[in-house]
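To start, I am sharing the structure in question, which I have written as structure tokens.
All protein chains but one are shown in place.
Chain naming follows the written order as A and B, and within any one chain the residues start at number 1.
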Amino acid sequence: MLPARLRTETRDWRRIGGSVAPIVVLILICLLLSLLTPRFLTSENLINVVRQSSLNAIVAAGMTLVILTGGIDLSVGSLLAVSSVFSAGTLAAGSSPLAAILAGIGIGLAFGVANGLIITVGDVAPFIVTLGTLTIARGIALVYTNGAPIMAMDNDFRFLGRGGIGFLPVPIVILIVVYLAVYFVLNRTTFGSYVYAIGGNQEAARLSGVRVRLIKAATYAISGLLAGLTGVILTGRLGSAQPNLGSGDELDAIAAVVLGGTSLAGGRGGIVGTLVGALIIGILSNGLNLLNVNAYYQPVAKGVVILIAILVDRRVRASSAA
Amino acid sequence: MNDLMHATGQAHPPDATAGSAASPCLLRMNQVSKRFPGVLALDRVDFEVQTGEIHALIGENGAGKSTLIKILSGAYQADSGELIFDGQHIQQPTPARMQHIGVSVIYQELNLVPYLSVARNIFLGHEPQIVQGVIDFRTMHQRSRELLNLLGIDLPPTRLVADLGIAARQLVEVAKALSRRVRLLIMDEPTAPLSEQETATLFDVVRRLRQQGVTVIYISHRLEEVFRLADRVTVLRDGRVIGTRPVEAVTRDDLVRMMVGREITEQYPKSQVQPGEVVLRVSGLPGRTDHDAELVVRAGEIVALAGLMGSGRTELARQIFGADPMPHGRIEIRGRPVRIHSTWQAIEAGIGMVPEDRKTQGLILERSVADNISLPVLSRYARAMIVRQADVRNMVRELVRAIDIRIQHIAQVVRTLSGGNQQKVILAKWLASHCDVLILDEPTRGVDVGARTEIYRVIGQLVEQGKAILLISSDLPELLGLCDRVVVVYGGRLVAQFERHAATAETIIRYASGAFAD
Partner (left out) sequence: MLHSRHLGLFMAIVLLLIGLAGPAASAAQEPVLLGLSVSTQSNPFYRNLAEGVVAEAQALGAQVTVLSADDQLEKQISDVEDLIAAGVDALLINATQDGAVGVVEQAAQAGIPVITLQRGVPSSLVTSHIGTNNVLIGQLAAQWLIDRLGGTGRIVVLEGIPGAASSEDRKTGSTPVFEAAEGIEIVAQQTAEYDRATALSVMENILQATPDIDAVFCYNDEMAMGALAALEAAGRDDVIVTGIDALPDALEAIRAGKLTMTIRIPVYDMGRLGVRYALEAIQGNMVPLRSVIPIEFITAENVDAPAPAPFEGPIKIGVSVSTQSNPFYQLLAQGTADEAAAMGYEATILSADDQLEKQISDVEDLIAAGVDALLINATQDGAVGVVEQAAQAGIPVITMQRGVPSSLVTSHIGTDNVLIGRLAAEWLVNRLGGTGRIVVLEGIPGAASSENRKIGSTPVFEAAEGIEIVAQQTAEYDRATALSVMENILQATPDIDAVFCYNDEMAMGALAALEAAGRDDVIVTGIDALPDALEAVRAGKLAMTIRIPVYDMGRWATRFGVWAVTHDIAVPVQNTIPVQFITQETLAQ
């Protein structure tokens, strides 16, 4: 019998992210980097690396919801591109910056809703549906731009990408807001409970009266919306929009979610872990750049760290289960 | 014995035959103990099985039955004590070693590969081969047919296991064990998912095995089965052997006393409630000849749906609950027609359901007790989707106390609970929802005797609260003991209705097996 106090604590760890292992790995990477280069542990660089990670992290937040229901969203990278070109295109057509931002987020949401409806109403596997929208969205981005970048140099428009509130860059502020919101939604709302319930046992959830289709569709809509938001932020950062933006980003987002201890089978995990996962990926790239590691070795280093993180997580999980 | 050797094409080692002739005792466990962190699962257990007997092993969940089986199968190693099989000390038992000396286990979760044929499953891992790696299908099918004939089963060896029902799959497992020249077969609650008829078939098979000289350890929750099948019975409680008795020398009450350690005075607490107004009425259902049958449940009444597996009783229940589309029939709640196309509409209309299979349909195993209990009613404890968690916790705690769910904490993960407590969690879900109609589909399947009685008590409380209950059970004594009326389902039709006093097991089985045309 564990003392009551300890029991409560272990329960809380479960609740916020499944496992402590990713955090340990993150801290180890940070320690190692600060030993290897004095440039790592400076406030400028830390802000820099969080800002860089924020894009993947925001996409991964939506992905977490989808994966918690036992689904997958492969379309996010393409949605990012479509959102980017639509917002820049709207801006170029003379609309206000706000309208352009909303256009970008809106198209991401629209694609997300479409994903959700096809998956739930059409009863098609999410992998296939989002693979389809991945292709469609990329194609639309190409058609819309005719393959060429669109400039988006308006300063107000670029606020989301490179503005600042106090000392914090706007992308980091958005990151914080998104994560607080998703944390709240997952842990304090009926929607969050239903997400876990569906991922844990979809049939049991349905037989408990959970509106499974509605909830699942909503997770894809949110994922699309956040991908759209990320597209707008990235456009602001770059000052231009391109149809080939974000290709392969879905894999980074999935990696962040899984690194954070969320099960690809659904039902287990949490948003805090995803943030840690995204930071691990971002800090790894940052560190390799700071150390000026040869390009050929970088993918090896990244892959090795990801596998180590996953293996450590397994070990910790296995020993805590016994 | 000779038949068996011929069928498997493998001769027993001479010493094995000699051993079984010399000593009537096939297996002995002396002072075996096994400790897990925080719990002593087996406490100096002495256990003896004689060659050629059917030995029942009973006990409540958590009594140590599973641990004992796992030690016998080599999956676990005992901390102390000795294991003697056929006169030989078994040091360091491993699954491979135990299988080699002739010990096979058929678990509740069957270990079959669904998309391979019956024959390939039977010989999985020791296929007859033409050359290394190439299966000799002719021989394999021939031997499979012989094995299945031996067990009195008529099943083509080429059928895919995925196409078989659960009962047939179990028989394939038995054949699989036989193909490995089994000497001691351990069966873990094999009849839990089976209908009455299928159970009878299985028992025939087990008796044939005994004739062939195979020794059987049979684990069950159903005391009737012990009397129908076993030669001797051993009762485990809290990791200790309470006693081993010849079946002729014990009564049902003796066994219950041994298992529970106390008297269960009232096995089916009769509800003393006068049925009230009609709560659920489903009309336009297929009757014997036409769509004219009606299913009516009144407040404070338990109506049982009786029928064999696959008769359509579970299907009807799921349709009423909106889990599957309803092809025929109209539903009224308290005289008002309701449209139910999904489970949430059913819940809004005041219907709840405890589904047939608690692990795959009833529970989210990786979530907490509180999460599971609150799931159907969560939106009632939320404003603008934000859950008032303190209220939820209070509600859950109250229910846990009210129906005595034994847990350490309401945040405990449901997977870690015993079967009976898991079933109570599902019941608590629907108590929380304050539904008027509750459908109970096999509410005591896989639940030990003590917990069963408690579930009956909860059902009794529900009836007293005036709920209308629709009960499905394969356990006829349970069904007759609990219900006020019985509706018999056959081939998706409601073929008969009886008041409790007019219903007997014989008449129900007669209608349920389609023998009503005359």
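Methods note: a residue touches a chain if its C-beta (ideal position, glycine included) is under 8 Å from a C-beta of that chain, and two chains touch if they have at least 3 such contacts.
What you are looking at is a predicted structure, and each value in this text was computed from that prediction instead of being measured.
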For the chain not depicted, the shown chains it touches: A
Hidden partner chain, touching residue among A:Gly228, A:Gly246 or A:Gly270: A:Gly246
Touch with the omitted chain, as defined above, among A:Met151, A:Leu180 or A:Ala265: A:Met151
Residue of A:Val24, A:Leu102, A:Leu142 or A:Ile176 touching the missing chain in the full complex: A:Leu142
Chain A residues that touch the omitted chain in the full complex: 37, 39, 42, 44-45, 48-49, 51-52, 55, 138, 142, 146-149, 151, 162, 234, 237-240, 242-246, 285-286, 289-290, 292, 294-296, 298-299
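What we mean here is this: only the chains that are shown with their structure count from here on.
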CA centroid of chain A to CA centroid of chain B, Å: 44
Residues of chain A defined as touching chain B within the complex: 1, 4, 7-8, 11, 188-191, 193-194, 196-197, 200-201, 203-211, 267-268, 322
In the complex with chain A, residue positions of chain B that touch it: 37-38, 321, 323, 342-344, 346-347, 353, 355, 360-367, 371, 374-376, 378-379, 382, 385-387, 389, 408-409, 411, 429
